[in-house]
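The other protein chains are all here in position, but one chain of the complex has been omitted.
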Amino acid sequence: MAGALVVLGAGHYGWALLMAEETWQVVGLLALAGMATIAAYKTGFVRRVERDWAEAEPQLNRLAFAVLIGLILVLAGSHFALLMISTVLLYFIASLGLNIQFGFTGLVNFAGAAFFGAGAYTAAVLGAQALIPPLLILIAGGIVAMAISLPLLVPIVRTTGHYAAVVTIAFGVLFRTFLEVNEILGGPQGLMVESMKLPGWDFYNAPNLFGFETSFYLNYALMAAGLAALVFALFRRLERSWIGLHMDAVRLDETAAACFGISVRKTKILAFLLGNLILGVSGALYGMMISFIAPASFTFSDSLLLVSIVLLGGLGSPWGGVVAATIVVLLPEKLQLLQEYRFLLFSILVILVLLFRPEGLLPRHLRNFFPNRRTGA
Amino acid sequence: MDFGLIAQYLANGILLGTMYALVAVGFTLFFGVLDVIKFSHGDVLMLGTFIGFTAWLGLEAVGVTNPWLQLAGVLLCSLAGTALIGAAIANWLILPLKRAPQLNTLLITLMLGTAIREAVRLFYPNGSNPKAFPALLPDASVEIGSFALRADSVILVVSGLALIGALNLVINRTRLGLAIRAVAQDEETARTMGINYTLVVLATFAIGSGVAAFAGIMNGLYYNEINFGMGLILGLIGFSAAIVGGLGNLYGAILGGFLFAGLQVVGSALLPFASAYKDVFAFAVVIALMAWKPTGLIPERSSDRV
Amino acid sequence: MSEPLLEFRNVVKRFGGVTALDDFSMTLAPREILGLIGPNGSGKTTSFNVLTGIYGPSAGQVMFEGRDITGADPRAVYEAGIVRTFQRSRLCLSLSIYDNIMIGDTARLTRGLWSNLISRRGLEKQLDMTRRTARDLVATFSAELADRMDAPVGSLPMIERRRIEICRALISGPRLLLLDEPSAGMTHDETHQLMDDILAVRARGEGLSIIIVEHEMGVIERITDRCIVLSYGRKIAEGTYAEVAADSEVQNAYLGAD
């Protein structure tokens, strides 16, 4: 019950936050969230939610998805709200990719935006050819992101910690500078991206829903929601599999993992490629939705945004990722009211969260291989 | 390529290398004592330079016009102020996070860097525009063919190298240095030896930040221009240099700094009309180096006991 | 004595200028319990690290069940049936007891992407089986612990962690178990209890050999069949505990070291 209440409440809260326009409304909503959290801890409500989640996870997941779809449909006519929902969802998907890399396996990746951008650029180039069906372009975006990460495999596998960080930072800078200095991919001016098309349906058109004129972003919001659910399920299955267990072992102690037959190299390679694949796919859809991309959108600071989603949410925690993606994407937007002061405020806010919740907003729980099923022990 | 051109590249490489090394040394010191990367280092450097600039404005205002006196004042204020800021950051943001995952420190300091940068941009008078940093050093120069050797560059390089040398002495020859090395080696043992752990960490951050402020002032004196974004790129390069050289090792940082400067200069010399590719070149070499030497050119002693 | 299970032939390991293992040779018979003793820095743990493939030896040969495993990587060593514990417990503290022990069973668990992510039937079966084995194993050490298999290891006291480390090593049914200072961080009584448990486990299965590195001489005396004493990387004595304890060179080495 408590779990269902939280899911429904979160849906309403999301709606209110998207609709909030005035400063006092945004501040009020943030204060409300803070107070509700404190109250939930004080009254033991949190524990009840956790218990519900442990007992009925699949049902609650389905409910959450239904609430998300409901939210999207309620806002079907509101372009901007749908754009924001889709952006949150796509950043969330990207953060799951990163989470496989450093939430599970401990591989730091400070070039997330580069792989995200690789997907978007793939969508731009392939979309312009009109030879490949757009649905396949999404996958192609992932594959290209994976392919450009191949040269990094050797240094990534051999280095650890900060040394690995430098490899990815260097790659991120290199990627962006490369896009800027040559004209092949539009140079600094960027490229147009064709919209998503399914057979018989161009996402450029606004769907007609029971006679109501809706926003064309409805297409993207629904598709992003579907993709998010799919990647979420994959992410959960990965976590709850031997591969996920091995990734944890590699993150927590490479030497011990190797002594128990786990191939550290293969595990890292798998995590790096799989993560970049997901980053690329989400980037491709993002590119199609935004319809115009340029190197300036895939900089080091954009990579940092992705990293901060993972850390704010809690390493390896997908639900934390949802909350963090909402904060990281929506908050600067809501802070537009503060104009030039908003980044200062945003960075201070992130520092405070990390100081007081170093494990992230919703820390990851212990592994439960098959939720909803009592494993015979 | 004629001699003048080569000499010019060489002089430029040495100056850049000294500057990068000074920044990288900070990263490596912090990593040594606390195993953390303080990413706001570059922005602290920028803040230090602005403190120095403000000090100069103040000195001008009260009528001190002798450039050497001004320089002394600028350096004093900047180094002391930045050292204090470095220690404060260590005390309130980094030490409390000692038990948290390393990545958190990285992100917090990155965000702190953003906050410092934005604060200077917004609150320093007209901070979003570049400022003219005064040329306080003599501007004489010796012409050797087409190569102009400038007195200020020589002074900057010599004093920068001297500072690195002095730092090396402090680390290797003084009680404080001994304490820093002890803490770097093993915190627990250092504590049981009666070393005031917190004090040593704060001192290290103060020293590292002060050295960075020196690099910032050097930057200002050489380019005669400072701006709120100068720390970002210097920090990134300093960090890369420290890593490529090998963390936790003074010589590694110096080597990395000069290596990076060398790469940039060579990159733009070899790619004469495509010098925009020089960063692509420098960072590609960094990636290759990491693949070849995954723990840096001068690797740290493996602390991973099995 | 039949063919040895394990054999070190003139193994040398150098780190820079330091020779951690110097021309070290030894054999281990099936089902034997061998004690490896010596002062700090005498090369005991290094021999484990060379054996388990963490370091390659600088010279010499390591044979296991008649096969040359010199310089094999840790994974191949594990698959050959050699497992170990670590001096400083190396468990995944944020994971549950189950998870930690199941990490030890890698060899039997499916690794394919398909069976892990898509069709999870096999995974489910393996999970049930491995969990049952893990639980049974833990139950032989402590029935109480076996009831809390979902607790994170970080929440447990040292002795329980040590037990779980040993369970992680044993779950794959190895041929050779390497124990690196199992008594570290534990009381005298706890150590004895632990040794009893190990012997009990060994009595159940067939053909488990053990090499134990230990400072606690009581443990060595009680459970080992034979001892090897190392000093500065060299073997200085070999025999039963009583024999080596009486050896004058051994006494010098210890006294000299202290």
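Each chain gets a letter, A, B and C, in the order it is written, and its residues are counted from 1.
The working rule: a residue touches a chain if its C-beta (ideal position, glycine included) is under 8 Å from a C-beta of that chain, and two chains touch if they have at least 3 such contacts.
Definition applied: contacts and distances are computed from a predicted model.
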Omitted chain, identified by the protein name its UniProt record gives, among "Branched chain amino acid ABC transporter substrate-binding protein", "Multicomponent Na+:H+ antiporter subunit C", "NADH:ubiquinone oxidoreductase subunit L" or "Membrane bound protein complex subunit mbxF": "Branched chain amino acid ABC transporter substrate-binding protein"
Chains still shown that are in contact with the chain withheld from the display: A, B
Absent-chain contact - pick from A:Arg48, A:Arg265, A:Arg342 or A:Arg357: A:Arg342
Per the touch definition above, residue among A:Gln25, A:Gln59 or A:Ser78 touching the missing chain: A:Ser78
Residues from subunit A at the interface with the omitted partner, ascending: 78-80, 83-84, 87, 177, 180-181, 187-190, 215, 286, 290-294, 296-297, 299, 333, 336, 339-343
Sites on subunit B contacted by the missing partner chain, in the whole complex: 2, 5, 8-9, 12, 16, 118, 121-123, 125-126, 128-132, 141, 143, 146, 148, 150, 153, 219, 222-225, 227, 229-230, 232-234, 264-265, 268-269, 272-279
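Please note the rule applied: only the chains that are shown with their structure count from here on.
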Chain whose mean Cα position lies farthest from subunit A: C
Whole-Å separation of chain centres (CA-atom averages), subunit B against subunit C: 47
Separation of subunit A from subunit B, taking each centre as the mean of its C-alpha atoms, in whole Å: 35
Multi-chain contact residues (two or more partners), subunit B: 306
Two or more partner chains touched - positions in subunit C: 54, 86
Contacting residues of subunit B [partner subunit A, same complex]: 31, 37, 93, 96-97, 99-104, 106-108, 110-112, 114-115, 118-119, 122, 236, 239-240, 243-244, 247, 274, 276-277, 279-280, 283-284, 286-288, 290-291, 294-296, 304, 306
Touch list for subunit A against partner subunit C, complex: 234, 237-238, 241-243, 245-246, 248-249, 252-253, 255-263, 270, 366-367, 369-370, 375-377
Residues of subunit C defined as touching subunit A within the complex: 52-54, 73-75, 77-79, 83-84, 86, 90-96, 99, 102-104, 106-107, 109-111, 113, 116-117, 120, 123-124, 126-128, 131-132, 135, 149-150, 152, 168, 172
